[in-house]
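Down below is the structure, laid out as structure tokens.
Heads up, one of the protein chains got dropped from this complex, but the rest are sitting where they should.
Moving on, here comes subunit A:
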Amino acid sequence: MNTIVSTYNLSKYFNGICRVNEVNLTVYEGDIYGFLGPNGAGKSTTLKMLLGLIKPTKGNMVIFSKNFNKNRQLILSQTGSLIESPSYYEHLTGLENMRILQRLRNVSNKKVQEALHIVRLEKQQNKLVKHYSLGMKQRLGIAMALINFPKLLILDEPTNGLDPNGIREIRELIKSLPQRYGITVLISTHLLSEIEQIATSVGIINDGNLLFQGSMEQLKAKNKAYISIKTQDNNLAKKILLTEGYKFKQNNDRLIFEDLTDSHIAYLNKLFIGQSIDVIRIEEHRKSLEDIFLELTGKERSL
């Protein structure tokens, strides 16, 4: 698989404070890479560095297999972006805003109309942007990012301010981009549910450090099930388990088992009953992605 974005020890300090610390990001062609982290984790700073809006304090960036500093123009000409909030000239119409991008990107009228069609703004294109709703402004921002159907699309919190229906629409749109247009998407958000539904790869950042990077499957693999058993007499149950050679932990009044197969569960149940220990509960627990995320980023932090 071709690598579209690679960063090497990418770091950024503001007034001596580290905002992004030696981040090694890898985005593959055709990926929808979810860049996840709490507010203030360093997502936007990283994305801004990828777009040349701020200079890294340290590290290198390679995009489309080319060094960013040496091939800035070429890279930016093939990259679309929507960073933080949408950019627009509110005294101009939606179409006039698109015309500005059209001139900057040297694209045809057909592509302008296609981008407006994708975000369903064709009927509103002649309305002044100051009369647009927040959702329409956000959609215009995405249309502007898509205008030249770039190889790489960088979206920073694209569903901010959208209603549930708008969020669903944008989600479906983003999901369709790699297949329909061959666009690789790098999307940042603090909403885990969003990433869960659209991303094929994930990077989790917190306090400027990249804590996890891999495929969605790899992240979900962390989502191991465990079994908890509650008995009438946990002390006796523990003795029996130790003589039988089972590994377990005690959590309050529950005995916790990892990697326990169905046959082992049935065996343990029989064993306890045979020793006249009443089994009150046998439960399977699964960590949600949110639990994994909170584990990685520190539970005390809110999303």
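Assume a residue touches a chain if its C-beta (ideal position, glycine included) is under 8 Å from a C-beta of that chain, and two chains touch if they have at least 3 such contacts; residues count from 1.
Keep this in mind: contacts and distances are computed from a predicted model.
Choosing from "Carbamoyl phosphate synthase small chain", "ABC transporter", "NADH-quinone oxidoreductase subunit A" or "ABC-2 type transport system permease protein", the protein name stored in UniProt for the chain missing from the display reads "ABC-2 type transport system permease protein". Checked against the full complex, the one of A:V62, A:I100 or A:L134 touching the unshown chain is A:I100.
Contact with the undisplayed chain is limited, among A:H91, A:K110, A:K123 or A:R286, to A:H91. The missing chain, though absent from the display, is touched by one residue of A:C18, A:I54, A:I256 or A:L296; that residue is A:I54. Within subunit A, the residues in touch with the undisplayed chain are 48, 51-55, 72-73, 76-77, 79, 81, 83-92, 96, 99-101, 103-105, 144.
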